[in-house]
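The complex is shown incomplete by one protein chain, all other protein chains being positioned as in the whole.
On to subunit A.
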Amino acid sequence: MYDVVVIGAGVIGTAVARELMKFDIKVMVLERENDVACGTTKANSAIVHAGYDAPYGTLKGKFNAWGNRIFGEVCETLNVPFKRIGSLVCAFSEEDLATLEALKHNGELLGISNLEIVDQLSLRAMEPNVSDDAVAALYAPTAGITEPWELAIAYMENAMDNGAELKLNFEVKTIEKKCDHYIISDGNTLVEAKYVVNAAGVYADQIYHMVCDVPEFTITPRRGQYFLLDKSAKDHVRRIIFPCPSNKGKGTLVLPTVNGNILIGPDSEDLEISQKEATETTLERLNLVKQLANHLIKDIPFSENITTFSGLRAEPSTDDFIIGFSQVDGFYNIAGMKSPGLSSAPAIGIYVADEISGVLNAARRTRFEPKRSIRIQFEHLNDLQKKALIERNPAYGRVICRCEMITEGEILDAIHRNCGGTTLNGIKRRVRPGAGRCQGGFCGPRVVEILARELGCAMESVCQEGQSSYILVGKTKSL
């Protein structure tokens, strides 16, 4: 019997699991996919918002401001990239100027004090490629960028280092409520827990529906599509550039990523409530993203595109985040985690862990290790460090991915950690081989070979992502 089962290993579920491990609590995380961070967490804008946008008095407002304040510290402890590069919301009209003032005022109510409205001249100096039609901007220096999946992986790994458990490929089919506990099943295996935390992203309504006949919310997938440009486009913008927000969200933005690429997107497309898997991109929508981005930023080098993708935001019928114990005893919802869900994740993790440890009456764990063990990023070392490292461990002398300069040593480390990668995409999310301009053309076969060797399986058994996403269909001469 677990004290707490967390359903969903996205950035929210993993943050909660990790924060729960600060207490004497037995935790299991259930994830339907073949890896953590495979839903909204792997396909979003990767922004830590300053927090001026969500209205004062809402949960979004509260958790975003709080999350932003602690984000740097969390990322440092967990060895996750984070850069406070600042954001600019651009105004194109009188009406937009009023919006900037309103955002600034709202931010100040939420305690975000260093907001500043900059005029056209300063805006140009800060970002030479911003459209000539932009007349002013709201500058928020505390906005930042991170790697969302890396944060979720780090949270899960650290939770596991401290004793949490993770079951992948466990799709919750039924949740049975007993008088003082729950029985959760995927149709084969039963997992028992006193408390259930529902962090199931776009599926949070369905999971809740398993225990509650009349759920008070629904989740609609809102799709957003993106372009990712090569590092050769680096510095086209240096900060996160937004248009003015609308009722559809924060708009289509242009920003650098922590790895030096340029990310462009998303659009905002409400899908049917049942389309929770519709993560395909479409020509029409990609063209729209292009058009919106070109309105905001000049001369975007779309010829340098290396990939396009889309993600589903969990749009709740209540508009605000849903965080708290539900009407069903012992069942805790964290739902509607659309933007600023990522920015809020560290704060939500702490808040939820406090609430649940309170009802469990759990003491603080005496031997909690907050830090994630050192992760070597070869490219970031200086020459002397590189030399010494290869002498100590020659696997770091073998470059596997030439575009991102990733060594075999880093890949082996990513496989053998807690919450290690077992798929081509899993390795790519953890250490980036295949994330560069050749998109795995050269390193793909070599990573597959390493995975097969390290996991003790056949090359044909290595998957790209999900359990049936095999890469090779058999040996030659076998058809």
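In the analysis below, contacts are C-beta pairs under 8 Å (C-beta built on N, C-alpha and C of every residue); 3 or more make two chains touch, one makes a residue touch a chain; residues count from 1.
Everything that follows uses one rule, which is that contacts and distances are computed from a predicted model.
Hidden chain, UniProt protein name from the list "MinD superfamily P-loop ATPase, contains an inserted ferredoxin domain", "FAD-dependent oxidoreductase", "D-methionine transport system ATP-binding protein" or "ABC transporter permease": "FAD-dependent oxidoreductase". Of the options A:248, A:371, A:398 or A:416, the residue whose C-beta touches the omitted chain is A:398. If you put the hidden chain back, the residue from A:126, A:271, A:438 or A:455 that touches it is A:438.
Of A:113, A:247 or A:468, it is A:468 that touches the chain left out of the display. The chain not shown here touches subunit A at positions 227-228, 277, 279-283, 286, 303, 305-309, 383, 386-387, 390-391, 394-395, 397-399, 402-403, 405, 424, 437-442, 444-445, 449, 459-460, 463-479.
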